[in-house]
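One protein chain is absent from this view; the other protein chains keep their places.
Up next is chain A:
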């Protein structure tokens, strides 16, 4: 069962509203705008799912996913990547993300994808 979702995006507008949307579906959501703080946070929070943007300053989303998927402790956390460019689909598959959604997204598509990961 996925309950706790951690979202990481450097655009706080997208971050807040996506959080509210998922909360309206009953998920417990936490937000992280700074990608460089994400990995320690995942280790302590242990979310059921990570939703992460690709293009972010300092630490890019694909690098983070690569690190998480190599680490035994975090490899089991499902990851959905979301980004505005079409190449993100390829990037997501290369780094071993579990799914991908294009921005702007349809909330039904996103919740369907979340349910499929359960």
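By definition in this document, contacts are C-beta pairs under 8 Å (C-beta built on N, C-alpha and C of every residue); 3 or more make two chains touch, one makes a residue touch a chain; residues count from 1.
Following the convention adopted for this analysis, contacts and distances are computed from a predicted model.
Visitor: Have a look at "histidine kinase", "Cobalt transporter", "RNA polymerase, sigma subunit, SigV" or "Putative tricarboxylic transport membrane protein" and point out the UniProt protein name belonging to the hidden chain.
Guide: "histidine kinase"
Visitor: In the full complex, which bits of chain A touch the chain not displayed? Write them out.
Guide: That gives, for chain A, the contact residues 11, 13-14, 17-18, 20-21, 24, 55, 84-87, 89-90, 92-93, 97, 99-100, 103-107.
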